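Below is one structure. I have some questions about it.
A single protein chain has been removed from this complex, and every other one stays in its place.
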Amino acid sequence: MFAPRLFGSGKIRGGVHPDGRKDATSDRPILTNLPLPSRLYVPLNQHSGDDALPLVRPGDRVLKGQLIGKASGRVSASIHAPTSGTVLAIEAVTMPHPSGLPAMAVIIEPDGDDRWIEIPTPPDPFSLDPDVLASKVEEAGVVGMGGAIFPAAIKLRQGRRFEIQTLIINGSECEPFLTTDDRLMQERADEIVEGTRLIRKIIEAYRAVIAIEDNKPAAIAAIQAAANKVGAIEVMVVPAHYPMGSAKQLIQAVTGLEVPAGKRSNDIGVLVHNVATAWAIQQALVYGKPLLSRVTTVAGACVAQPQNVEVLFGTPIEHVFKVCGGLTGVPARLLMGGPMMGQILPSLDVPIIKGSSGVLALSKAEVNAHTSSPCIRCARCVDACPMGLVPLEMARNSRADKLDAAQEFGLRDCILCGSCAYVCPSHIPLVQYFEYAKGELADRRSSQQKQEYTKGLIDARKERLEQERLAKEAAKAAKEAAKAAKDAARAAAKAEKEAAQAKTQHPESTTTSPADNCVREEQP
Amino acid sequence: MLTATLVLTLMGLILGGLLGLASRAFASNDDNPLVKEVESMLPGSQCGQCGLPGCGPAAEAIVNGTAAVTCCPPGGRALAESLAKKLDIDISTLGAAAVPQLAVINAEQCTGCTRCYKACPTDAIVGASKQLHSVISAACTGCSQCVAACPEDCISLQAETLSLTTWHWHKPEAA
């Protein structure tokens, strides 16, 4: 067993220092109790994994907090009604995704009462068994709120199977513009610390560290004060350095360890949860409240009143902008998430989902996009890569569809953080090359799998047809044999006794399976 | 000078001739083992979408160079690339691979005659007599045998539709 260092150096490799632009929102309190939109579009898949199964029909009345989508499949999460109202339809709506493709959603017309379903007062969570707590987190539909949207309960259960030395609560919100975690830590520090203690109890971690970047002094002070009240929770200040908020980088900064390629952080005894997830887990375990809303940063030069708002899932983004004073101009980019890793939105008609850490309407100057020019091999991308990869070679090979070579140069380890493209003087869309190559590789894997699967089906069918043919032949032979035997018996009986007492028997029950029919029809 | 030129020319001629003879004398008359290997890589559903009468002839045509490695729609890009690798063809010269297709049954026209699912080499169609049939897309290779078998002309082949899980970014336009 190797001895992990108690503290990391706080340093990560490469990385960049993008202009934070957090001042516009970091000092303004979270706006809660937004006016309800006229419709909520609650997608049945707001997490990584399979769709939740809808439990309601059009016309049903639902109450706030009522389970409307049940987790189904190996990786999935429950969905709850964000407010009380009537289910209008369950149909495909455009998702907050650059493809603009639709996915199934429960469309709810709020009745304006915002009436909660009855929630029994939960027992003291610290007196409960860890497995019970994990199930409660699962029932509340909590997913990783930092962007990974992986169901939290699954991660907790995985953590229980390993010896976790260090639980890291990620307060290193490194994306420019975003201040949701910052505000949450400033305003709900006690809840986050309690959530941290609960997670720690569930996974039985030796240490719990809340890691916060040094550009958030107010959050550090608030969390430190809250942690001092209970003790045993460490607060670690890490340098503000993009992508510090990425789990792999934060683990390196806090523990000094690297997560081995292709492994999970569990394997080195570390588990990372986001501060917003800690808050959601605390709400679920202490108050029994399912996850219905999240804090989202609304910012960018094209937003009249940039601020953090607590939004119900399913709220259209247009409504969110309206609450913040509307758009002041035509944005150059409309994003969900931060500018470094966020995704372009296809329209304003898409809903806020569990992973929406921010909605940004950026001006041209903030985006600073240019048409790309050829690579001059300056290797600034190599220096900026926090994973120690060679982005320029990865892009060159991806462009030539030499995906194996691209993998070799690091595509397999790429976390798509965008540091390389951020510093590229030729404005080459490196990340898009990587996204393309990763997508192509996934396509190939799945078509390879399908090919193997259908090949198996063909072989199975051939074998089945062959067996059916043999069975038929055998049956035919048996029938003939039986007939012959019967004839012989009959003859013998005739010969033995004149007084005939014939006992007839059906030699065989006929099969009527369609497959059998098929064989018969095929063989004239 | 002249001698050197003559000697070199003569050597070139003789050696070249020898090589040519050798290639004839030692030509492999056996079945090309490569054809067998390529055939094992093909889907094996004998669907004929490549325009050849089955995977065996297709493998032969691919090895002989009369069919492109991209000719197999069920195999798609992945197969084209592994074939290219096997046959030492530059991947970047491939061009677009045939797109995988899926059979789709028009529910309004289907009479439940059961002919399509009997024809399906991968058992990808389910249904019963006088009942609407349905295609299991995970098992469908787009081989089009059901299309030919359907007396109502109610089966068509369509390119797979994209979903949020299968969509991915396109390659950026080159600078």
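Observations on the model:
Chains: A and B, in written order; residue numbering restarts at 1 for each.
Heads up, the rule we're going with is that a residue touches a chain if its C-beta (ideal position, glycine included) is under 8 Å from a C-beta of that chain, and two chains touch if they have at least 3 such contacts.
Everything below uses one rule, namely that contacts and distances are computed from a predicted model.
For the omitted chain of this complex, the UniProt record lists the protein as "Ion-translocating oxidoreductase complex subunit D", which is one of "ABC transporter ATP-binding protein", "Lactate utilization protein", "Sigma factor sigB regulation protein rsbQ" or "Ion-translocating oxidoreductase complex subunit D". If you put the hidden chain back, the residue from A:Met341, A:Ala406 or A:Ile458 that touches it is A:Met341. Touching the missing chain, out of A:Pro29, A:Pro260, A:Gly325 or A:Gly456, is residue A:Pro260. The hidden chain makes contact, of the residues A:Asn228, A:Ser373 or A:Gln449, with A:Ser373. Annotation: of A:Val423, A:Leu441 or A:Leu457, A:Val423 touches the absent chain (contact as defined above). Here one chain is not drawn; of A:Leu392, A:Ala406 or A:Leu441, the residue touching it is A:Leu392. Think of the hidden chain as still there; on subunit A it touches residues 1-3, 5, 13, 16, 18-19, 98, 176, 248, 252, 256-263, 268, 318, 327, 330-335, 337, 339-349, 362, 366-370, 373-380, 382-383, 385-390, 392-393, 408-410, 413, 416, 418, 421-427, 429, 431-432, 435.
Everything that follows uses one rule, which is that only the chains that are shown with their structure count from here on.
Centroids built from CA atoms put subunit B at 35 Å from subunit A. On the side of subunit B, the complex with subunit A involves touching residues 43-45, 74-79, 81, 91-92, 94, 100, 114, 118, 121-124, 128-129, 138-141, 162-164, 166-172, 174-175. Residues of subunit A that touch subunit B in their complex: 45, 95, 97-99, 101, 103, 371-374, 398-402, 426, 428-429, 432-433, 435-436, 438-440, 442-448, 450-451, 453-455, 457-458, 460-461, 514, 517-518, 521-522.
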